[in-house]
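In this view, the complex is presented without one of its protein chains, the others remaining in place.
== subunit A ==
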């Protein structure tokens, strides 16, 4: 026995360790594979030994070999053995190997559950840490389910090192086992306020990641995050929270308004930093790019802010200017990042970026593809009606120059994307667009023929006015088809012919010379095209044929019509022999039809009408989602069998199709056997019957029995010599440039005409008080499309279901995490806990669920008023006066709803003098929205000052002068103005009377109007949400300086946390502490009054404040808030 041990130990001394292995591999460069296979044999021997150290060494070597690409899955069990060693040294290696080698389908993972659980509860934090790290790499749904509870317990571990890891790994657990989200969420939320910043940021990280995917479930966390944002000094947490709010604000617009103040502070801080950075901009190389991150961060913040604040255009402008410096830099990374940041700004401030178009176009010449792609992305957002043609022209040049096909393809898709974006919004001249598309077909070897084809179809179908032009172009394309199919057979571009043939056929009435096109479509070369294109050719040849007949109707000389029939009869047999079933079927149908027609023609029977009837009716575009949107009628069960499910034997019979497609085209008709013929005839009969009832099928003529029995062999197919001298340009194709020029001229002319008109107008009404509308650079709206473009919208079924989240990929794992987190937790939802571990039963999360700051911000009633009323009154002349009254009423209601006050006070004064009574300022921010159809200008705002409150006016103006509002309002536009008031005492609410004067200008006249309003300064609006810690709160209450008062809220029946949230939201309080059925809340006035509330679940409110009048008024206001709901 002893000897055996000794032998094992001595053997071990000669084992290779990892270093030896690596060295060995490096020394055997020539026969690496052979060397490694001997090593693997050795490792296999080592793994057979009992000694864990030997095994660990072997596993370590295997991990290395795995990285080199060798399969080590056979050693999975040994890895588990090493993982379960009690020694940290080996455990660490075992977990590393597992995290590298295991994946979801590794079956031994099942065996690890208990081992991992043991490690998770190990007293040694590094054991736990190593297990968590490993788990993060190979967690499976089973492991997630079994270990969720253990990991959740670890979230409250004493060591932040473990808590941090546990919180992060919870995200992976949620993804694998979505049921764990609800029970674990309360604790995750707790971690947002963890004393350790690392844990806190981990929690913010996880929640942000969750919220990014399903923002609406996390709206209730907004107050909590809001609190975090105002209290946190950790920039890193702040940026996350701002990101989160970025996802939340679209769902809850009022959040944006609440965010303004804290974000303003933040932005000032960052702005300082930012300006320092800009100062250093030229001096820094990219060795350290941290400042750049800050720079981009600044941009992110700016953008998230800019939705709420209109006055940031100056700083955005600055940003863009500095970005230009980045892009002009020779360092490629700077260039790339500059372009990237630019594209972020572009989304919200397209105007400020558009002026740098030259620079972006320059970037298209860059050697680096990444940069070119970025620049392309930017161009997409920069186009306008005015510059579209110019940009596309530049891009076309690049297409010609581009070297790699991938980049050229990318350019092509971008050109099409740019032009077709938002329903061809920027295209003023579709003739130009069609010619661009035609030019694009000259690209060789592109994969995107299909894309071009679908664009051609889309434009031709939806823009009716362009059809004549499009058809002419397509006919030329068909005529020159050999150029597209010429050199590289079956490349993607021949897809274009599909579109060309269809357009020429469908809109053949616009063809100048249908006969010629018909000839082009029936050339023998067509038979080399892919099957689906041939099918379209054949079908549309029939349409063309119908048109030819129609055009010859009434013509006494019937030679043309007869020529057409003869052409069809001559050329179609080629297609009848096609290997493609679709082509063959269509061709044989049409051939018989034409033969029949020819017979009739010889008898001088007019047939054109009947033939045309085959293709009558317009095909309307159908929206891609239309089919999905058709509601299922009641009582229809789509899953039920209509007939009994087919038996096994039947399904074998259904296989002729597969056999058929395998057959060689030469002997393509196995069904000509006698037995089959009968069955076939029956089927054909049935099909004919069906087709006869189907208007979209070409009806077969009665003589259509199989006449083409004498199938010619391949050698009989006529071969036409192809002209290989390919001209550089397709003859007769218009260059798009031509259209650019034409369009320019047209616009110029239009502009000139407009000017003339304007002059006339001005002369006519010289009395107008309005300032001259200076005709600066041509604005977007001035450019009218070349011809009335009637873009047909895509059809949807009549009773289409309202669109829901059908954009979502059903395979998205985050979809499973779309869970309502506010619903109380049911017993069945608790995480599985092993029964013998009674001590770790979860606290009822239902209690936690009603956490203090949870609230769903319910929409205010007022919002209905905000909704824009869209009404158009045509007969202005008579009703002007009446209308005005209504407009004014509307305006008033708008103003009152939009007036929201928020206050700032001079913090400096507070700091230095300790006396808040002086320098208290109130900022009133008013959003003016013009809801009428006329232009509002020269707005002046005035308020009748009271003793207590005064509007701050610019120096030198009298106490009754009004303030000019620095903007004008076109119809439907809103803008914000701010006014500063000085307030003496804030303990009483007040109302200030004011007037707004403005000029209403419409086409005929302009009138001076006046609007009276009242500004209501509630006491609540003097309160500022201020967080307060419970100990400070207790001290405050103990101090005895505060007077108390109390109220009861009658008739309030909402959940307690909603009640609290309402008070927080409407009255600017923050929750200090919540114990079961009561909560203490705190707020502070701008003059430093403390207001403390104790709200009980019995809806009584006890309040204390150092100013009894203020308190009384605040309480009254609270009461009023709740009486309204």
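Please note the rule applied: a contact is a pair of C-beta atoms (placed from the backbone, for glycine too) under 8 Å apart; a residue touches a chain by one contact, two chains touch by 3 or more; residues count from 1.
Here, contacts and distances are computed from a predicted model.
Novice: Out of "Myotubularin-related protein 6", "NADH-ubiquinone oxidoreductase chain 2", "Metaxin" or "AP-1 complex subunit sigma-2", flag the one the UniProt entry gives for the chain missing from this complex.
Specialist: "AP-1 complex subunit sigma-2"
Novice: Among A:328, A:368 or A:1003, which residue is in contact with the omitted chain in the full complex?
Specialist: Reading the full complex, the residue touching the unseen chain is A:368.
Novice: Taking the entire complex into account, which one of A:243, A:398 or A:1001 touches the absent chain?
Specialist: Within the whole complex, the residue contacting the unshown chain is A:243.
Novice: Touching the left-out chain: which of A:144, A:208, A:323 or A:740?
Specialist: Of the listed residues, the one touching the omitted chain is A:208.
Novice: Which candidate, A:64, A:998 or A:1022, sits in contact with the chain we can't see?
Specialist: Spelled out, the listed residue whose C-beta touches the missing chain is A:64.
Novice: Write down which of A:187, A:335, A:543 or A:953 is the residue touching the left-out chain.
Specialist: Counting the whole complex, the residue in contact with the absent chain is A:335.
Novice: Considering the whole complex rather than only what is displayed, give the residues of subunit A touching the chain that is not shown.
Specialist: Interface with the chain not displayed, on the subunit A side: 2-3, 5-6, 9-10, 18-19, 22, 53, 60, 63-64, 67-69, 71, 73, 87-89, 92-93, 96, 99-100, 103-105, 124, 126, 129-130, 132-133, 136-138, 161, 164-165, 168-169, 171-172, 198, 201-202, 205, 208-209, 212, 234-236, 238-240, 243, 273, 276-277, 280, 283-285, 287-294, 296-297, 332-333, 335-337, 340, 367-368, 370-371, 373.
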